[in-house]
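Written out below as C-alpha cells is the structure these notes cover.
One chain of protein is taken out of this complex; the other chains stay put.
For clarity, chains are labelled A and B in written order, and residue numbers in each chain start from 1.
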Amino acid sequence: MKITGKLDRDLGTLKQLLPAEDILTFDFVSVKGLAFTVLFADPITDKELLGEQVIRPLLHYDGKPTAEEVGRKITSPEKRTETDLAKLSEEVLAGNPVLLFEDMDEAIIVGTKKVFVRAIAEPSTDVAVKGPREGFIEDIKINTSLVRRRLKTPELKIEFLNVGRRSQTYVAVCYLEGTSVKQTVEEIKTKLEEIDLDIVPDSSYLTHFLASRPYSLLKQIGTTEKPDIFCAKIAEGRVGILVDGSPIALTAPYLLVEDFQSSEDYFVPPYRATFTRLLRLLALFVAIYLPAFYIAAQLFKLQLFPVKLLLTIAGSIRDIPFSPSLEMLLVLFVLEILNEASIRMPKYVGMALSVVGALVLGETAVSAGFVSTPAIIIIAFSGIGLYAVPNLIEVTSVVRLAMLLVAGSVGTYGIILLTGFILLYVVTTENFGTPVLAPFSPIVGRDLRDSIVKYNLGSLELRPRTLKSPNKRRLGNE
Amino acid sequence: MNKISQRQLFFLLGCVAPVGKLVILPARLAANAGGDLWIPALFHVLVQSAVIFCVLLLAKRGKSFYELLADTFGQIIAKILSVLFALFLLYAALLPLLEQQIFVRGVFYDTLPSLAAFSPFFLFSAYLCAKPLASFGRVWDILGPMAIVSFAGILVFSATNADYLAVLPVGSAGLKGIAGSTALSFSWFFDSALLIPLLGKIEYKRGAAWKGTLCYLAGGFAVLLFLVTFFGIFEGTAGNQLFAFTKTSKYYSAITALGRIDYVFIFALALVMAFYSALPLQGSIDCVLQAFGKKRYLPTLLSIGVNLLFFGFTVFFDFRFNLAMEFISQKLFWIFPVFTVLLPPLCLLLRRKRHESA
Partner (left out) sequence: MKARNLIKTIPMKLYVLLAAVILFAFFSNDFGLVDIQKTAVILAAGVDRSEEGFTLTAQIAVPKGSDRSQGGTSSVEIDAEGKTISDCVSLIFSKTGWVPKLVFCDLIVIGENAAKEDVISYLNYFLRSEYMPDSCKLAVCEGTAKELLSSTSAIDDASSLAIDKLFSDAAEKSGNVMTNTLKDFAIGYYGASKSGYLPYIRMTDQDGSQDPAGGTGGTGGTGAQQSEKIYSAEETAIFSEGRMVGLLPREQTLAFSLLKGNVEAGTLNVPDRDETVTLSVLKNEGGIDLEMKGAPIAKLDLSVMVRLCCRGTTAPMQDISSDGVPDAILERAKTVLDGYVRDLWQICKESGCDLFDLRRALYRSSLKKYAEWKDYLLASVTPEIKTEVKSMK
C-alpha cells in the first residue's frame, strides 16, 4: 500500500493499521505553509529528541516540498524515506517516528527511538575472578558495539535479520569472513529465515530451530553472556548470533568441551587451567555418578564400600523408614526444589531459605530419622559438583536423575549400560557438520591442546581443526 | 560418520582381542591346559593376525563383503553367502552373550539376581544395532583408550601378586591337552570375522594392513600376558576362577586400605565389553542390510528381532551355560575355523571387478 500524498487519507490508513491508543499524531505547518504530521508510538519514542532534531527545524523550513530537501533540514543522523504504508507502521511500532507531508508521496522515518537499557554489568552466571567483567545486555545495538570494539576488523560481518512474525525481533549473525565456514553461515541464516515463530522473547527460542536434533537431551548451540568469550569463539571460526532483547548470545557449532572451559582459563597459567578443567570434569562425574553408585552399592553390591564405611552407612540407615533408593530420590527432590526456590525467590528471603534448607530440612530430618546423614552428604556433594559446570546443569541434572533411577532398579550394570547409551548418543550427535564430542571422538590430536588439558598460548598457533576454519593459523603469519 | 577412520580401526583391533577373552576363557584354558594356557592363545593370536592381515588387504579394495561376493558370484549367490555369514555371526555371538550374562549376574551383584538383571543389555544392544555400523567407529575413539588404560591398570595391580614361574614347565599339559584347549578356544577367537562386515566402510590408507595387524598382535600379546599373570596368581586353582579379570587385581595391597578401587577399571572394561558383545549382532544385521539394501525400517526391525531372539536364548540357557559352552566350544567348534580362518583368505581370491558405479 503506497502513500497517496493526501495527508488525511494516508493518516487514516495508518491509523487503521495502528489502532492502538498510544500511537499519537500531531499536525504542524511550517512557516512556508508545508503541512506535515508526526506519527509515533508514545512510550518508545524520545520526544525531546524528536522536537529538537526534527520538528523545530521543520517549522522553520522554507525550501522545496520534496522529501530529499526536507530530509536535509532534519538534524537527526538516522533518517530515511519510505513509500510503503505497511513498512511505515512497522517503523512506528519499532519506536521510530514517521513524518507524513501534504502532497508528498514519500514519508520520512527518523531514528529517535527511546532505548531503555540497563548498564553493562558482570553476568551473574559467568563470573571471572580475573579477566573482563563486561556482559551482554538486552539491547542488540550495544551488544554489537561490544563485539565490534573487540574485533576491529573489516572481516567482522554483522548481518541483521528480523525473526518473529509479530515481534520482528532483530537477530544479528556475526562472523569473521574468511575464518568462519561459509556453509555454516549460510545454513544458520537459512534456518533463521525459515523460522516461523510468533514472537522471539529470548535467544533460547532460536536454539530449538538451529539444532540438528531439536529434541536432543544435549545442548547443541553454545551460549555465553560475555563478549570476550563470544569474540574468542568467533575468532576460532564459529558463528555468533545476537538477539535483541536477550543478553545471552549463541554460538555455533557447539562442542561439549566448551562448557568445561572458562574465560579465566586463558588468563591464568596453563597448568592451573588444566587443573581446574580436570576438576570440573571430575566434579561433573561426581555429580552424575555418586548418588547412583551409592544406591547401587547399597542395594546390589555392598563390596563397593570399604567395610568400615559400610558399617557406618548401615548404622545411619538402620532406622530410616524408606528404602535406600526412595530415600535418595526424596533428598534429591528436596535439593532440586530448594534450588528452584532459591533462584526464583526474592533476595531478601534467600537467607531464610538457606536456614530452612540447611537446618530444618537437613539437620532436623536426620535427627527425626526421615533421612540418613550419608544420603544428605552424597546429594550435597553431587549438588556442588553440578554447579562446577554451570552451563551443563540442565543436562546433567536430568542425567543424574536417570542414573539414579537405573541404579535403583538394575544396579551398577544399569549405570554402565546407561553410560553406554549416552556415550553412543553423544558420539553420534553433530551440529553443522561438527561432532559434539570432538576433539575426543573423533580424536583430533592438535585440538586436545585446548580441551580438558590446556597448553600454553604459544602452542595454540592453529585454530581448532574440528571447526574446519579455512583460515587455519591464528598466531604468526596468516 | 559413514566411514571408520584408520585410527578407530586400530583401536578396535587393539582392543578386540583383550576385551573378548577375559571372562571365562582364562579359566577354561587353565582347566584344560594348566600352565600351558598361553600356548593355545598364542596359536590363535598368530593365526588371527595373519587372517586379519588378509581382511585388511581386502579392505583396500574399498568394497563391502556383499559387493565383493556379487562381483564374482552374482547377486543371488552373494545374497545367500551374506546371509550365511550373518548367521555365523549370530552363532558366534551366542557364547560371548551368555558369558556376559553370567558375568553380569556374578560380578555386579552380591547375591544371584533374577534373570531380568541382564535384560536391559538387549535394550542397549537393540539401540546400538539399529545404528549404522560405521557410526560405531567413533565410539572406539573413547572406548579404545578407556580399554587400554583399564586393562593396563588391572595388569599392574595383578602383576605384583603373580608368580610367573608357575607356568613352568612348558608342555606340562602334553600335546593332547594343548590341542584340546586350542580346539575349544576357537569359539573365542573369531576376531577376523568381526571385521568382514566393516569391509567397504574403512578409510584405508597406505600401510593400514600391517599396522592394523600389529595393533591386533599387541592386543593379542596383552592377552597372553594376562593369561600368564592369571595363572601366576591362581596356579592350580585357576580353573575355578570365572570372571578372571575381576579377580586378579583384588590382591593388590592398596585394595585393603582403599576398598576395591580396581572396580573403576573393571567397570570401565565392562562398558567396553557391552559394546564388544553387541558387535557380532551388529555385524550380522549389517551383512543382511548389505545384501538386501537399507530399507526404511529394516535396520530397526532386524535389530529388534535379533535382540528378542537373543533375549530368548539367554532365558533358555539360564543355568545351562556349561551345556551351551560345551556344545559351541567342543561339539561344533569346527564351524569357527571355517568362517574365521579359511573364509577370509579365500576372499582374497574374489575377482577384482570394477564396480559399476566407479
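Heads up, the rule we're going with is that a contact is a pair of C-beta atoms (placed from the backbone, for glycine too) under 8 Å apart; a residue touches a chain by one contact, two chains touch by 3 or more.
Model, not experiment: these values are computed from the prediction.
Summary of contacts with the chain left out: across A:125, A:162 or A:409, the touching residue is A:409. Shown as candidates are B:109, B:136, B:263 or B:311; the residue that touches the absent chain is B:109.
Within the complete assembly, B:168 is the residue of B:46, B:84, B:152 or B:168 that touches the hidden chain.
The chain that is not drawn here is touched, among residues B:43, B:73, B:251 or B:313, by B:251.
Residues 298-300, 302-303, 307-308, 310-319, 323-326, 329, 366, 369, 372-373, 405-406, 408-411 of chain A touch the missing chain (whole complex, contact as defined above). Listed here are the chain B residues that touch the chain not shown: 106, 109-114, 116-117, 123, 165-166, 168-169, 171-172, 234-237, 240, 242-243, 250-251, 253, 297.
Quick note on the criterion: only the chains that are shown with their structure count from here on.
Contact residues on chain B toward chain A in their complex (touch as defined above): 1, 5, 7-8, 104, 108-110, 113, 117-118, 120-121, 123-124, 127-128, 131, 135, 138-139, 141-142, 258-260, 263, 267, 270-271, 274-275. Residues 300-306, 309, 406, 410-414, 416-417, 419-421, 423-424, 427-428, 430, 435, 437, 440-443 of chain A are the ones touching chain B in the complex.
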